[in-house]
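Working notes, structure below.
A single protein chain has been removed from this complex, and every other one stays in its place.
Right, chain A next:
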């Protein structure tokens, strides 16, 4: 059996290929706006800043998210429970600005089953790529206004004093803040998946 192809850094110059955003002679396959005209559920914005080990912002990261729709269904036939009844695809990609900022416009996901069949707390999975990162680091975005966080099986694998790093804070109606710290006392929890 062949071994897998190793990852290499996305490097500093990915933008014209992955996130051209109208600045280059290339079109976006994905954007940071996951909303579709027909999507149902609570529309939310997730925004934040990514920091390195010196507390400096990271202006050349790429963040990708994958999530279920508001009814907890993935737009992938491998989720055999049934597909979304909208054109919501659940995948988004954002570069970061010179100030290290990113954002996503999406819907708050519904609960999906965990490995034990019990519902997980609503969450979004996120891959963090960047210059100086040999491969993506995987985290999860949970929401502070979800009581189900307390019983979430994955959340409970995380030491209690680190859980706050993966819980987005509600800063305004429909707006959540999720900062990412690659290192330091507040290093974001990353998962071995």
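In this text, a contact is a pair of C-beta atoms (placed from the backbone, for glycine too) under 8 Å apart; a residue touches a chain by one contact, two chains touch by 3 or more; residues count from 1.
Just so it is clear, contacts and distances are computed from a predicted model.
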{"item": "Hidden chain of the complex, named as in its UniProt record, picked from \"Carbohydrate ABC transporter permease\", \"Protocatechuate 3,4-dioxygenase subunit beta\", \"BolA family transcriptional regulator\" or \"NADH-quinone oxidoreductase subunit N\"", "value": "\"Protocatechuate 3,4-dioxygenase subunit beta\""}
{"item": "Chain not shown, touching residues in chain A", "value": "1-18, 20, 23-27, 29-30, 52-54, 56, 58, 64, 66-68, 74-79, 89-91, 112-115, 120, 123, 125, 127, 129-138, 140, 153-154, 157-158, 162, 182-183, 187-193"}
